[in-house]
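Only one protein chain is missing; all other protein chains are in place.
Right after this comes subunit A.
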Amino acid sequence: MITSGKGGVGKSTTSVNIGTALSLSNKKVCLIDTDIGLRNLDVLLGLENRIIYDIIDVVEKKCRIRQALIKDKRCEELYLLPAAQIKDKTALNANQLRWLVAELKEEFDFVIIDCPAGIETGFQHAIAGADRAIIVTTPECTAVRDADRVIGLLEKESIAQPKLVVNRLRTQMVRDGGMMDIDEVVAMLAIDLLGVVPDDEQVIRGGNLGEPVAHSNSLAGKAYRNIAKRIQGEMVPLMILQKKSNMFFRMKKWLGFA
């Protein structure tokens, strides 16, 4: 499951991109959007117009799981189980989700649950289905504080060692001292770091076009692919984002955000 506590730190973006990156390395991946009422994953993947059935139809047995799964446009082995937009969080309960995930696990290598923001019902239900958790945070006090709270809740639910993704890091701001650096965040949360994603315009652009950045060659795309490799147990060094040489600035110029 992918969660954060705080909203707007990039859970859905991270879910989509990790899912995409995993399927790019030839894994069978299923994304589940549990943010019922605030459906997003389909938009980020550009699959909005293909939705026929949703997760609620599945748990209410109005259709088979297979029927509700939407195959991604680009990746062969990436499927999305969209959330329902016209219901609310109470429409799905923990047992239903547990059953659903168990069924999907049979068929897929990875089942990624995109959690709603907050620590209420939606989050509690998502926990029920998950056996691993990825916490997404940005290097901001509020986001880190909420991530800390969520880690505490996950520990109570005895979900094995959550992993951390730090999203939207601005190297320039860190250098100016205006933003927490990675070490600070990791020291505070005291969990393993899975990856760092730089703040990158491409992410937003890709999201709007329905093309996950993990396909592209941008820094963020690379970061997501590295995260996917680490999830599969590969040892990949962290990208050097804080290079002091001019090389980095030149690179930024090429990418058009310096």
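Observations
The criterion applied here is as follows: a contact is a pair of C-beta atoms (placed from the backbone, for glycine too) under 8 Å apart; a residue touches a chain by one contact, two chains touch by 3 or more; residues count from 1.
Here is the rule we use: contacts and distances are computed from a predicted model.
A chain of the complex is left out here; the name its UniProt entry carries, from "Sugar ABC transporter permease", "Sel1 repeat family protein", "Formylmethanofuran--tetrahydromethanopterin formyltransferase" or "Probable septum site-determining protein MinC", is "Probable septum site-determining protein MinC".
The chain that is not drawn here is touched, among residues A:K73, A:R149 or A:R205, by A:R149. In the full complex, the hidden chain is touched by subunit A at residues 145-146, 148-149, 151-153, 155, 187-190.
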